[in-house]
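This is the structure I have questions about; it appears just below.
On to subunit A.
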Amino acid sequence: MGVRVIQPKVGVLPLTRPGEGVAGKTGSWRTEKPVVDQGRCTRCYQCEIYCPVNVIRVEPETGAVIDYEYCKGCGVCADVCPVNAISLVEEVR
Partner candidate 1 sequence: MSASRPKPPIPYRMRDVVLPGDAACPGCPIPMAWKVLSAVFGDKMILIIPACCSSVVVGTYPFHSLKTSIVHVPFASAAAVASGVAEALERRGIRDVQVIAWAGDGGTADIGMASLSGAAERNNNIIYIMYDNEAYMNTGIQRSSSTPLGAWTTTTPIKGKTEAKKDVAKIMIAHGVPYVATASVAYPHDFYNKLQKARGIKGFRFIHLHAPCPIGWRFDPKYTVRIARLAVETGLWILYEYHDGKLTLSSPSRAYIDPGKRKPVEEYLKLQGRFKNISREQVEEILRHVEMNWEWVKRHM
Partner candidate 2 sequence: MLYEILFFGRGGQGAVTAANILVEAAMMEGKHGQGFPFFGAERRGAPVTAFARISDKPILRHGMFSEADIIVVLDPGLLDLGVVKRGVLRENGVVVVNTEKDHIPPGSLNHRGRARIYRVDATRIARELGLVIAGWPVVNTSMLGALAKATGLIGVESVEKAIGDYFGGKAGELNKLAAERAYGETKLVLEV
């Protein structure tokens, strides 16, 4: 079975495409900020696995790095860190 995709001549289709920041720069939502103590980080990946915003990257060289542009400050990373390498500090703007 064949299907030809041809754009409609009139009207707008209710289609969306992938984009970062669909809810804006969600970093502005934070009241608390997770801060990584790189000396303690064991590169266990727990924070990266669980981060609901997908803003934590753990690399063997750097350890956990957080993209604060989008981090909502939920604190899950701090709670799941087995070595307490992430602490939550009050957001100061």
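Rule of thumb we're sticking to: a contact is a pair of C-beta atoms (placed from the backbone, for glycine too) under 8 Å apart; a residue touches a chain by one contact, two chains touch by 3 or more; residues count from 1.
Behind the choice of candidates: all candidates are chains of the complex that A comes from, given by their letters.
Treat the numbers as computed from the prediction; the structure is a model and nothing was measured.
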Identity of the candidate that touches subunit A (this complex; choices 1 or 2): 1
List of subunit A residues in touch with candidate 1 within their complex: 1, 3, 14-26, 29, 42, 44-46, 48-55, 57-58, 67, 69-70, 72-76, 78-80, 82-83, 88
